[in-house]
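Below: the structure, in structure tokens.
Note that one protein chain is taken out, while the other chains of the complex remain in position.
Chains here go by letter, A, B and C, matching the order in which they are written, and residues are numbered from 1 within each.
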Amino acid sequence: MAARTPARFPRVALIGRHGGPDLAAPLSKLAAFLLARGHTVALDAETAKTASADGVAVLDDDALASGADLAIVLGGDGTMLSVARRLAPHDVPMIGVNLGRLGFLTDIPLARLEPTLAAMLDGRYAEERRTLLDVTVARADGSAAHAPALNEVVVNRGGLGSMVECRVEIDGRFVYSMRADGVIVATPTGSTAYNLAAGGPIVSPAMDAVILTPIAPHTLTNRPIVIPAASPVRVQPLIEDRDEVFVTFDGQAGFQLEAGDEIRICRAERTLRLIRPSTRSYFEVLREKLKWGER
Amino acid sequence: MAARTPARFPRVALIGRHGGPDLAAPLSKLAAFLLARGHTVALDAETAKTASADGVAVLDDDALASGADLAIVLGGDGTMLSVARRLAPHDVPMIGVNLGRLGFLTDIPLARLEPTLAAMLDGRYAEERRTLLDVTVARADGSAAHAPALNEVVVNRGGLGSMVECRVEIDGRFVYSMRADGVIVATPTGSTAYNLAAGGPIVSPAMDAVILTPIAPHTLTNRPIVIPAASPVRVQPLIEDRDEVFVTFDGQAGFQLEAGDEIRICRAERTLRLIRPSTRSYFEVLREKLKWGER
Amino acid sequence: MAARTPARFPRVALIGRHGGPDLAAPLSKLAAFLLARGHTVALDAETAKTASADGVAVLDDDALASGADLAIVLGGDGTMLSVARRLAPHDVPMIGVNLGRLGFLTDIPLARLEPTLAAMLDGRYAEERRTLLDVTVARADGSAAHAPALNEVVVNRGGLGSMVECRVEIDGRFVYSMRADGVIVATPTGSTAYNLAAGGPIVSPAMDAVILTPIAPHTLTNRPIVIPAASPVRVQPLIEDRDEVFVTFDGQAGFQLEAGDEIRICRAERTLRLIRPSTRSYFEVLREKLKWGER
Partner (left out) sequence: MAARTPARFPRVALIGRHGGPDLAAPLSKLAAFLLARGHTVALDAETAKTASADGVAVLDDDALASGADLAIVLGGDGTMLSVARRLAPHDVPMIGVNLGRLGFLTDIPLARLEPTLAAMLDGRYAEERRTLLDVTVARADGSAAHAPALNEVVVNRGGLGSMVECRVEIDGRFVYSMRADGVIVATPTGSTAYNLAAGGPIVSPAMDAVILTPIAPHTLTNRPIVIPAASPVRVQPLIEDRDEVFVTFDGQAGFQLEAGDEIRICRAERTLRLIRPSTRSYFEVLREKLKWGER
């Protein structure tokens, strides 16, 4: 006899780390666990290449977005970033399960997956709404490219360059022209990633904020700035001669910029809906990742 | 014939830097300027000790707070901080005029005072609402002291100590026990003061945020954290034997803590109403103070 | 039959952590181990208050310094600092044994004490010569106080002050007048202590250098400076009215300064002779203390 259709998240999509060799076993175990609880389970097409499970449909991104009430992602924070950008136009909540080391977005360990998930599917979870960035790269000829980012958008020099000069505006007001390896525009979610390495602050994901952090700035007083996420940011790199300047999104996608390109960053209309165990605080994860020690 | 009573800020209080020798002349000039425009003008009692003006009443703080629609402060950022704490329980908007060097809160230069003020009194100003902190120092015996802060509250070691250990909670959740020279809990207004010197980020005054910045922390990963101003912060210093630990407010007031004291910081109900020239952006002041250069 | 007098370090002094309750057992075990190998063993008078051992003399500092070829210190880095300052005028090499957590100066764990020490007493050790500072506090009336420091000398504000302004000279040349919580003048040995917390660099103990690191400087470009240890440093704090400014040595000794006091720091004539296991590199200790991870 089949289980009753559950009230919460009846249709679940499973998405695994790209090309993960250690994915197949936990994924099919997870599928069986969910099916036994009465959920409909689907795999995304990419994941289905390296793993499969009985009684599970395979869906492309659009079908998955419209046909799932929840996406469970198995991998690391990198996998979560990439899935979050893919599903950004949709409104599917996400749960992150870490296959390797604890992450900020994937803080459910595989070893404790089933009891943790059972509690969450029974309603003991916290839903966080994380700010996403909507990035436009506008070209001098009037054309434009668009991309989302969950952690950060970065404008930086190439491997052989010395510095890039960027003119920065916030809310249409000139801030500075800084010369640096580059500039990071990060969300609170991204504050503990590249931003932290470059000297930026930790910003609680409860904040609706954006952080501008220069990377190795020539002017030492060009310090990180935290502004409201609602304030649009404009970055105009000065690109001359053989300068190589790049834009990247979550460190995973990107391209080389041309002279005259400008990058406009604003808060995306949709937020990322992150479903986390209610028993685990943000600061617990911070303590563990940053080795703050207990006491 | 007397000027008509102006529509905006009819009753203006003037407050000068404590004991400022260069205060008398600009203050009486300013009083005359305001009287000529039809404003009622009052001096606070402290200021009246070193300066005076014709046609001007002298009021104590309570009378001043209830009897003024605007306070114009002549001095530096330090004067503004001290006046802001005094007037914190009231709701009097403030304008800052710098008698010396440009400040973040006193960004109207004396040399341009009358034309700038004329424009502002005619309605060309921006009103900013700045977050104030409401600090409680709770003693083990149940007693408690209260103090406001506009820039920051600091818990730090004495002059001969080596470190203070503080247990920190945010929103009732344990964050860390850090050992450091101390910890700064700053507002966005205070982000460019002590917080910046200690490695904290610049936080736009448009943010409703609070910044926790450890001073010279023993654990290098104890980095500044930005949280919502609505989140209460609790700091519990570990005070043993001959440890000397102090709490200070805006670097201007404070006292020595005792074993068992804990410091609770939350957003004050009232905000500071800061009236600034509409022509000058926050980033302009930053550029000038931090010598970012123009381009 | 008694062991032959050993060729290396025939006379060993044992010095324990002040008031350490866990000292007695390891100390008497160590004494027995050394006596069995033919060494003469002495205790310093302070240590003898809480621990004792058969066949062991008790000596005051002067006798100990002239009558010992080696001092073995049981405690933490703090104990080593304090003993190093006491023995600074003499030339007794030191070995540090950590009773608690691994230290930079006490990197021999109690659990491995006898085999490690046996190897070292047989000649398998590295001798490092660590720079000591010789600090003079010169008063306006011509009087002067002297103190050594192994980690650092610090000039800093009191617990309620806001900043101290210090004029700094190196080699008789004006460097800057900085306003900060204080300034650290550290040795390479001290570079991983307070200096590191305040943003200073790690400096290899093989360097004959001194590091000037401002603590939370008002001017953000006042960055740490590394100079030759042979260059004398002069720090002149500006002390007015009720300013409280302090000088401390290794965070363990110190006093309040008066207006007109100036602090002169130069390399001491003697170095500290630190005897360490030859199998353990400086970087191994760094990796462990700073949790760099292995790979």
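Everything below uses one rule, namely that a contact is a pair of C-beta atoms (placed from the backbone, for glycine too) under 8 Å apart; a residue touches a chain by one contact, two chains touch by 3 or more.
Everything numeric here is computed off the predicted structure, so don't read it as measured data.
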item: Among C:87, C:203 or C:265, the residue in touch with the chain that has been omitted; value: C:203
item: Touch criterion as defined above, residue of C:66, C:221 or C:278 at the omitted chain; value: C:221
item: Touch criterion as defined above, residue of A:47, A:156 or A:236 at the omitted chain; value: A:156
item: Interface residues of chain B (partner: the chain not displayed); value: 220-221, 223, 291
item: Interface with the unshown chain - residue positions in chain A; value: 156-162, 180-181, 194, 196-199, 215-218, 220, 244-246, 248, 251-252, 254-256, 290
item: Chain not shown, touching residues in chain C; value: 167, 170, 173-178, 196, 200-204, 206-207, 209, 211, 219, 221-228, 231, 281, 283, 286-287, 290-293, 295
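Please note the rule applied: only the chains that are shown with their structure count from here on.
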item: Euclidean distance of C-alpha centroids - chain A vs chain C, Å; value: 47
item: Where chain B and chain C are represented by their mean Cα positions, the distance between them in whole Å; value: 42
item: Chain A residues counted as touching two or more neighbouring chains; value: 221, 223, 291
